[in-house]
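Up next is chain A:
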Amino acid sequence: MTLLLSFLACGISATGLFWSASYDPKRLRVYGLVPRQRSLAGRLARSVLILLPGIALLLSGSASAFTIWLGAAGLLGWFVALRQPKAQST
Partner candidate 1 sequence: MGSNVSTTESAEGSVIRGSLWARWLIAGPLTIVTAILVMAGAPTWLPEGPGGVDHIAFPILLFPAIWAGLFLYALMESRQWRSFTLMLALCVLNAIPVVSAIRHMTSAS
Partner candidate 2 sequence: MIALSQENTRRLLAVHGWSGTVFGLFLYVVVLTGAVAVLAHEIGIWSVGGEKLHAPMERPLDKTVRDLAATVPEEHLEEVSIFHNSAADMVLFFHTHIINPESGNIEDFGTLINVDPVSNDVLARREGFGRDVFGVDPGGALDEFVVDLHVNLLAPSPWGLYATGILGLVMMIAALTGLLIHRHLIKDAFLAPRSGGALLGRKDRHVLAGTWGLLFAFILAFTGSFFSFAGAIGIPLVAVTAFGGDQTSMMETLVGAPKADDPSPAPLADLDAMLAESASRAGSSADFVVVSHWGRADAVVQLFHAPPEGSLRGSKLVFNGSSGEFEGVKQQLGTQPSAGAATLELVGPLHFGNFAGFLSKVVWVCLGLAMCYVTITGLQLWLERRQQEPFWRRMLPTVDIVALGTPVALVSAAHGFFLSYGVADTHLWTLLGFCGGALVSIVLGIAVPAAQRLRALEATLAGTLALLPAVRMSMGGSSWAEALGSGNALVIGMDVLMLLSATTYAVFALRRGSASRRRTEMVEATA
(Lines give C-alpha, C1' and ligand atoms only; values in the text may rest on other atoms or scores of the structure.)
Protein backbone atom coordinates (compact mmCIF):
# COMPACT_ATOMS: atom_id res chain seq x y z
CA MET A 1 0.00 0.00 0.00
CA THR A 2 2.81 2.38 0.96
CA LEU A 3 4.51 1.47 -2.30
CA LEU A 4 1.41 2.16 -4.38
CA LEU A 5 0.55 5.41 -2.59
CA SER A 6 4.12 6.72 -2.86
CA PHE A 7 4.33 5.94 -6.57
CA LEU A 8 0.96 7.53 -7.24
CA ALA A 9 1.82 10.66 -5.26
CA CYS A 10 5.24 10.98 -6.92
CA GLY A 11 3.69 10.49 -10.37
CA ILE A 12 1.17 13.30 -9.83
CA SER A 13 3.82 15.62 -8.38
CA ALA A 14 6.22 14.81 -11.21
CA THR A 15 3.55 15.83 -13.73
CA GLY A 16 3.12 19.11 -11.86
CA LEU A 17 6.87 19.65 -11.77
CA PHE A 18 7.26 18.99 -15.52
CA TRP A 19 4.38 21.32 -16.28
CA SER A 20 5.81 24.04 -14.00
CA ALA A 21 9.23 23.72 -15.60
CA SER A 22 7.81 24.08 -19.11
CA TYR A 23 6.12 27.36 -18.07
CA ASP A 24 8.92 28.71 -15.88
CA PRO A 25 9.76 32.17 -17.27
CA LYS A 26 13.35 32.38 -16.07
CA ARG A 27 14.18 28.91 -17.33
CA LEU A 28 12.86 29.76 -20.79
CA ARG A 29 14.35 33.27 -20.89
CA VAL A 30 17.84 32.07 -19.99
CA TYR A 31 17.73 29.63 -22.88
CA GLY A 32 16.54 32.29 -25.32
CA LEU A 33 13.03 30.87 -25.57
CA VAL A 34 9.88 32.98 -25.51
CA PRO A 35 8.17 32.75 -22.12
CA ARG A 36 4.67 31.38 -22.40
CA GLN A 37 1.59 33.25 -21.32
CA ARG A 38 0.92 32.35 -17.69
CA SER A 39 -2.52 32.58 -16.17
CA LEU A 40 -3.23 32.64 -12.46
CA ALA A 41 -5.41 29.57 -12.82
CA GLY A 42 -2.62 27.68 -14.54
CA ARG A 43 -0.11 28.61 -11.85
CA LEU A 44 -2.55 27.56 -9.18
CA ALA A 45 -3.25 24.27 -10.94
CA ARG A 46 0.46 23.52 -11.21
CA SER A 47 1.09 24.26 -7.53
CA VAL A 48 -1.87 22.12 -6.51
CA LEU A 49 -0.65 19.27 -8.70
CA ILE A 50 2.78 19.39 -7.05
CA LEU A 51 1.68 19.78 -3.44
CA LEU A 52 -1.71 18.07 -3.25
CA PRO A 53 -0.41 14.47 -3.16
CA GLY A 54 1.74 15.32 -0.15
CA ILE A 55 -1.07 17.05 1.69
CA ALA A 56 -3.43 14.18 0.90
CA LEU A 57 -0.94 11.61 2.21
CA LEU A 58 -0.39 13.64 5.37
CA LEU A 59 -4.12 13.98 6.00
CA SER A 60 -4.74 10.30 5.29
CA GLY A 61 -2.24 9.45 8.02
CA SER A 62 0.13 7.45 5.85
CA ALA A 63 3.29 8.78 7.46
CA SER A 64 5.70 6.51 5.60
CA ALA A 65 4.25 7.24 2.15
CA PHE A 66 4.31 10.98 2.96
CA THR A 67 7.96 10.86 4.00
CA ILE A 68 8.92 8.90 0.88
CA TRP A 69 6.99 11.41 -1.25
CA LEU A 70 8.76 14.32 0.47
CA GLY A 71 12.19 12.87 -0.29
CA ALA A 72 11.34 11.72 -3.80
CA ALA A 73 9.66 15.03 -4.74
CA GLY A 74 12.94 16.84 -4.09
CA LEU A 75 14.81 14.40 -6.29
CA LEU A 76 12.16 14.61 -9.03
CA GLY A 77 12.24 18.41 -8.97
CA TRP A 78 16.00 18.31 -9.33
CA PHE A 79 15.90 15.89 -12.28
CA VAL A 80 13.15 17.88 -14.01
CA ALA A 81 15.04 21.16 -13.63
CA LEU A 82 18.35 19.61 -14.77
CA ARG A 83 16.98 18.82 -18.24
CA GLN A 84 17.71 21.61 -20.67
CA PRO A 85 14.49 23.23 -21.93
CA LYS A 86 15.32 22.95 -25.65
CA ALA A 87 14.74 19.25 -25.50
CA GLN A 88 11.26 19.47 -24.05
CA SER A 89 9.60 22.56 -25.49
CA THR A 90 9.84 24.88 -28.41
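Basis for inclusion: all candidates are chains of the complex that A comes from, given by their letters.
A few remarks follow.
Here is the rule we use: a contact is a pair of C-beta atoms (placed from the backbone, for glycine too) under 8 Å apart; a residue touches a chain by one contact, two chains touch by 3 or more; residues count from 1.
Everything numeric in this text was worked out from a predicted model, so none of it was measured.
By the touch criterion defined above, chain A in this complex contacts candidate 2 out of 1 or 2.
For chain A in complex with candidate 2, the touching residues are 1-3, 6, 20-21, 24, 26-27, 30-31, 61-65, 67-68, 70-72, 74-75, 77-78, 80-85.
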